[in-house]
Structure formats: C-alpha cells, structure tokens
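Quick one: the structure is below, questions incoming.
One protein chain is absent from this view; the other protein chains keep their places.
And now, subunit A:
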Amino acid sequence: MSMRLPTGGRLTDRSYRMEFTFNGKRMTGYAGDTLASALLANDQLLMGRSFKYHRPRGPVASGAEEPNALVNLGKGDRFEPNQRATTTELFNGLTATSQNHWPSLEADIGALNTHLSRVLPAGFYYKMFMYPRAFWKHVYEPFIRQSAGLGKAPDAESRDADSYEHFYHFTDVLVVGGGVAGLMAAKTAAQSGAKVLLLEQSAHWGGRAPVDGGTIGGQSPEDWTDATLAELQAMPNVTLRSRTMGAGVYDHGYALGYERLTDHAPEAPGPRHRLWRIRAKQIVTATGAIERPLSFAGNDIPGVMLASAMRDYLVNWGVSIGDRTVVVTNNDDAYRTAIALKKAGLDVPAIIDARSYGGGALMAEARAMGIRVEQGRGVAKVLGGKRVTGVAVCNQLGEGAVLDEIACDAVAMSGGWSPVVHLWSHCGGKLDWDEAGAFFRPRAGAAPTDADGKPFVSVAGAADGHMTLAGLLQDAAETGAAAATAAGFDAAQTVAPEAEEVAEKPLEPVWLMPQGARYDLRMKAWLDYQNDVKVSDVQLAAREGYESVEHTKRYTTLGMATDQGKLSNINGLATLSNALGESIPQVGTTTFRPPYTPISMGAIAGEAHGALFQPVRQTPIHAWHEENGAHWEPVGQWRRPYCYPKGEEDHAQAVIREVKAVRQSLGLLDASTLGKIIVKGPDAGRFLDMLYTNMMSTLKPGKCRYGLMCSENGFLIDDGVVARIDEDTFLCHTTTGGAESIHAHMEEWLQTEWWDWQVYTANVTEQFAQIAVVGPKARMLLEKLGGMNVSKEALPFMAWKDGTLGGFPVRVYRISFSGELSYEIATPAGHGRALWDLLCARGAEWNITPYGTEALHVLRAEKGFIMIGDETDGTVIPQDLGLNWAISKKKVDYLGKRAQAWPHMTDPARWKLVGLLTEDSSVLPEGAYAVADGTNANGQRNTQGRVTSTYFSPTLGRGIAMGLVLNGPDRMGEVIEFTHIEGFTVPARIVDPVFYDPEGEKQNV
C-alpha cells in the first residue's frame, strides 16, 4: 500500500494537519502536501479512469506533466474539472472527486472497453462512424456525446465566484523556471544591473536538485538555493514570483505568466489568478527536463510510476508508493530512486537495467546496499489489475519470454530525460536530436528573433540538454550573463560555483521493452496514458500510411490530451520512426503551442467580464429613460430605449401607442447616439463629393441633404443627413453604429490617398445631445418654448438654424425620419437632460410621448425609408434600393462609382426594393425568402427575393414589409409566396415601398 512514512518530507509541515475529502471520503494531509501526495498518503493510489478504455489509473508523475491524476475540484460556483492532483496544493476543506467513470471509481462499467480494445484501435472513430449513414444521428452522435469529455462540465447556471486580473510588466530579462539553473541565470543577469523577472511554476524554489542530491559550492542544493534566493531577494532590480508559470513565448519578446494566487488558500482576499503580460528584451528558459516512461506491457497499472516521481514523493512529502519497489531503467539516474527507497527502509527486490553494460558508480552503490541488479533485462509485463502485484522479467533483446517473476507492489521506471523545450519552440526556436542523450535539445544559433532580427530566447540548464549539476550550472551562469549583455548591460564573465555529483554511465535508448515485444505485449504498452494510445496504435497508423508525425498525432490522438504529450511525445515519435524505418530527427516533432499547461479561462478574461466586459455608452438623457421604465436595446456599445411600456402594456402595445402618438400629436426621441462628424477645410466639399454618392459641394450653408456612402467595392455602408454649416464646414450625421467606423473611413482616405487635401475631421458625437420633436404639434411646442422663429418660412424642410429654445443654446435641423413634421434639436451634451425635461413638461398639453427605437423603425418603414443593416447587408448597392435619385450623374468620381459599373452591379436581374403586403394583413416573418419555381443544383427550392424589414403598422392596422425581389419594381400588384418557418408559404402582393403619405405632405408643413 502507499502510505506516509514515520519521518521525512522536506516540504511538509507535520505540525499542521489539513482535512479534505475525495469522493466524499474524509482524509487528512499536512501543510505542504499536494493533493496527489496527500491521497497517496491515504493509500488512495487509484485516482481516475483513462479516457477511452476507462483503465484504472494512479499518478505516474509528480508535477505538471501528470496525465492520469485529473480530478474535479471544488463545488458549486467554484467547481472545476480536469485539475491535476500533482500540482494542486492541499488546503483545509478541499473537496475533490474522480472523473470519467460510472457508477464509481472502483467499479466502472466503461472499463468493459478495455476488453474491446482489439476492436477499438487507432482511427476507430473514423472507420466505425462512417456507415451506415443513418446511424449517425440516432446511434453514433448520442453515443459520442455521452462519452465525450473527461471531467464534468460545470453547471451551466453557475458563475465563476472568483476575480481575475491582468498585469503588465516590462523587464530586461525574463527567466522562466526557478530551479538551480534559473536561479543561477537570474543571478548572473541581475549582477549586471539588468531588471530581471524570475518565474517559478510551483510553490518552491530549487527545482528537483534538492531531491537529486550532489553539492553546489560545498553546500547541499537546498542550502545553496536558500542562499541564492536570499541574494536575489536583496537585489532591487529582481522580481521573484513563485506559483507563476511561464505559459507562452510570443512575437517580439512578449510572454505570458500565469500566477495562481489563491488556489492554495481559497479564503484569501484578492484575485484568484493573475495573467502577467510581459515584454522582455531577453527571455531565458530554464524549464528543466521531464523523465520519460518506458514502454512495456502494463506500464499504466496503478503503482507504476516514473522513478523521479517516486523519489519526489519520498523526499518531498515522506510518502512511499509501495513496500516492495522494482526499478526498471535504461540509465543511471533511476538508481538514485532505488538507493533512496532502500535508505528509507523500504524493500527494493530488483533493479532491472536494460543495458547489458549496466550502470556506473550508482550501480555499484546499489549493489553494495544488497540490491539485486539485473543487466540486459527488461519487463515483459507488469502483473496486477488495479494495483501492481509483480513484474515478469525477460531479456531486453527478446520478444518477451518470461525468465522470472518478482513480487512487488510498485514499479519505478525511467526511460531517460527530455529537456522541456516548449517555451523555446513556441516562437520558432529550432531543435536538434542529441544522439547521446536520446532527446531533442535547442539548436544553437536557431533562436526565435525579435523586431531587430536578433535572438531573444536562450535556454539554460537541463532544458538546454545539460544533465549534470556542474554542467547545467555553468551553462546557466553563462546564459544569464549573455542575456543581460544582449539586453544592453555589461555582464561580467561569471564562473558558476563548483558542483559535484556522482558520475554516470551513458543511457541506452529503449523505445520498446523488450525490443521485440509480441503484439499482445505491444497493445498493452502505453504511450499516451490519458488518451489511451499504445505502441500498437502508432504502429498501426504507420502501416495505414500515416507518415507525418502531425497526421499520426491527430489520427491516433497521441499527445492531444490535456497534458499535451509531455510524457508521450518522444516515445511516440520514436515508435513512429521505428515503424517507418526513419531516423527520429527525420520524423521530427509536433508543434509546441502555448500555453505550456492549461490556464484558466478566468485568467484569460481578466477583468473583462460582467459589467466590465465592455463599456456601456449612455446618452445625457439615459437616466430619464431608466427612471421611466425603458426597455433597453443594445445598439453597438450604446443602450437605447426600445420602447417605454406603461402599466400592464407589453412591448408590442407600447410600440403601437408610441407610433400613434407621433402620427396624431407629438412624440419625442432621444437621437443623441446618431454619429456627428465635423468635416472642415477648403477642400471639405470636394472631399465629401468623393465620400458620398450625391453632390455635397453644391449644398448651401444653412441647408441639409440626405447622403449615401459606399465602399470602394460599391456597396452601401452608411447614410445620413449632411448639414452645411459654412463655406468650409459640414456636419455629417452617421448611423448610430457607424460613427466610429465612418470617422475612421474618412481619416483613412484623407491620410492615405488625398493627403494633400486641406480637410480635417472631428467626431463630435458625444459633444451634443440630440432630441427629435416629432408630430403634427411639434411646431406648436417649440413656439411655446420660444426664443427663435421655427415657422415654415423661417426654417423650411431640410434647413437648419442656430438659436435658443426655452433659454437653451440649440441648433435645430428640420429633418424627418418619420414622415411627420419634425425638428431635430442639438444642444451641448450638458444641457441635454434639462432640455428633454422642459420639452416633456411643456408638451404635456399635447400628450407628448417619448418613443423608442422600435417605434422609430415602424415609422420609417411606413414611409419606405431604408435602414442600414436591414435593407443593406454588405452586398446591396444604392441602385438596388431605388435610390438612384441620390446618386450624382454629374460627378466624375466618388467611392464606389467604378465598382457600380461592374457588369454584375448593373445586371437587371439584381433583386430590387419593393413594398410587400400580405393578402391576409398578417406580418411576414423576418428574413423570409420568396420562393420561385423549380429547384437549384442542390435540390433546394429556387428563390426570387427576401424580406428585409417587416412590422405591424399601427397607422395602417396591418402588416407591412419591404424586401428585395427579382424584377420587383416591374411586378407591382403581383402576388408571390414567402416561406414560413412552420413549413407553409404566405402570399404577399408587391407594392410601392412607401405605405404612408406618398406625397410627403405631412413632413413639409
């Protein structure tokens, strides 16, 4: 059984007990435990089930590379699936549950899959779910949905209870990794005076050197770490952050750090995670190395673990995985585990070394301690089900004939070490295959380059392939100094402290154990634990023609699990290269993509959620709308009142009341959101002639003109009323959503095409409140306010005038988007609310009625006025909308003119705007298509038009619509059929789009 030993555990504090639960069972651990070490201390070796075969699994690693020990963590709003037990720090009250099983972790029905594994090989999904076609919807899809996902998705109604933040940081040198190499590199860089940021993903400094032993400058690695850390902390130019992972390296020295502030202390105040957005002149990655598993049958049975991880659990947390541990290795390092176990009083029945030549001094030490060492041997298979019971030993060079069986309850394996090259590779750093070490290491001179074309990433220590303590410290010292020099500092030549450790014999690459393993053994030899990819699957993919490592990855799902192949990558591609008969560097690696390990969505979002997701723009009259029960409609970032329901009214009833009030008496609209752009200068008229389809330069000061704006592609992008203020000055109204984009459009042309024209523009949208006073009584109200002459003669239709109304400074435009007598009154934003209040008070005698955007839409549709975004969708030109009257024939050029001459733009078969009246007065469905005879090449019904706007018209007491119809204007009176979502069609008659007051008499009084 796995258990806590009476002594030991350099990271745990046995004076502080912590309580937690796993699958509802109460357990205890110590401060400093990870969830994994605490579970192991409670003999909970079984922590989860694998994805495909539901194999029982325990932890195989002790850190970020762990593929098996994934749990659901927390409850309610703090529930999170797929959390690695090995990197989860224990806290009092932690609740965890295991994943991917039913009904329980111990007895899982899905484990039947493991007996079906012969018929569930690589590519099973692609082969199985193709036929028969009808099975997809009713059999395959429900099955796949049922089995998809490892952890449980959080409840859809829950909301993240924590806060997150982004943090911007600029530094000369960023060092990622707080092991001895990272500390050494940070120190030599900082001694030059450079600003240094050092990140460590775990809560502890020193990496694995304190576990592995040796001496640095005569001190133990632990003491050296403490001393160096103290030195760094005393330097004002150094920032240190533990629990902060270097997540990714990006262009031009950009890097992301992922700081976990309160995961280990959920009750602590402040944000839970912090995303560091770092710009560094130089980045040093000192990310260490990860041990590789060996591929032998049963290497996934709980109790089989990386030799280094078993050493970590023993030394760091005082936890033993078993009483009798067999060590399997192809290198000397695993002997350290055997020796440590033996020293802790545990039994090591045998070390099985695949190398016929055996190991060096460490082997001699192990033998001297009485440990049996078998050279040139391998594990044929591991015995046991939910827990190791023994190993069958064979010749490494054979096919798996069993020589001996050794009873044990744990297996420590080591296939050698792979440098963590992820961060080096994120931004394009190249790799070389190191034959001696059997790993990929960063290629010298092939670093990612910055804006100046100079390398900005370097690698220090084991991540650079330096696997001895002395070698990695010297490399780190030099790399840190070089980074500071590259960042513009004068780093002194630094010599690393003397380091000593036991010399090792070289490893022998072992990609399969035994090297000629039979099929029944190969199909139990796991490469990717989480996604259940075995040696036999990769070999099958190679036989089926998958030669590229990227294709094989996707076909077999090797390395596609949440651990992203940290353990399986090298073993998998070595297996592939053997199957293809190519060398490993020829096959190459898959692409390393950030983040290094998964980071929370909350950290990515930072503060941008809820009310802070995006700014809400409010007009000066916003508060009045809110006080008076407005139902809001988001329009871009603005909130506009959709309608103002009164009493028991629903929205439809409110809209009807508002429309009728405008038509019969007096309405009031907050039009402040309309874009207002001042265009000024001697060439302003010439410029607007290019921007609008109609002639603006001939507009007289004091007058207004409706204009259309097209893109260079010819399509209608915006419309609005232009007022000429004086000879040099125009005020262009844009749509609410278009103010910023049209202003940018103007600036783009002015700056990049007509930069010699004397024009400047200013977006003054928010400087003015604008209120539309609309309806037959509009003039009477303004006259009652007094201050300026608003008579027909003094202020005719399509004119504007400055003056005062009720004491407010105003600019009054006689323009109408409703077809009624209408004044749009602009006043400096600060006066907006007071003017609105005055209009409401003085207009009471005419039952003045504020109306919202829906009434505005109905009013304009009754008049056949188009709306950008309804009648247009980026493929509509003004000519489609019957707006030829607003397109100048005289102008030589305007944006869109050339494109509108394309043959397909002048094609008479383009759908054109008409009005539509249903035969039964009903409202046509939005976006409905008009059907035509026959079907197209795909067997779909042919179409001949579509609805662009459709409303109930209170004025006409029936449904009205506009739409684009083939040859529409020539088919007045014809009845065509429109689709309805219920499956039938609705007949509608083609009519003129102006439903109300076609002569325009009402607006021109």
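Going forward, contacts are C-beta pairs under 8 Å (C-beta built on N, C-alpha and C of every residue); 3 or more make two chains touch, one makes a residue touch a chain; residues count from 1.
Criterion: contacts and distances are computed from a predicted model.
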Listed names "Potassium-transporting ATPase ATP-binding subunit", "Cytochrome c-type biogenesis protein CcsB", "Sarcosine oxidase subunit delta" or "DNA polymerase IV", with the criterion being the UniProt name of the chain not displayed: "Sarcosine oxidase subunit delta"
Per the touch definition above, residue among A:E157, A:D452 or A:D933 touching the missing chain: A:D452
Contact partner of the left-out chain, one of A:V616, A:A901 or A:L956: A:A901
Selected from A:E157, A:E627, A:E648 or A:D893 as touching the chain missing from the view: A:D893
Full-complex contact with the absent chain, from A:E141, A:D520, A:E748 or A:D837: A:E748
Touch list for subunit A against the chain that is not drawn: 250-254, 279, 449-453, 712-713, 744, 747-748, 751-753, 755, 892-893, 897-899, 901-902
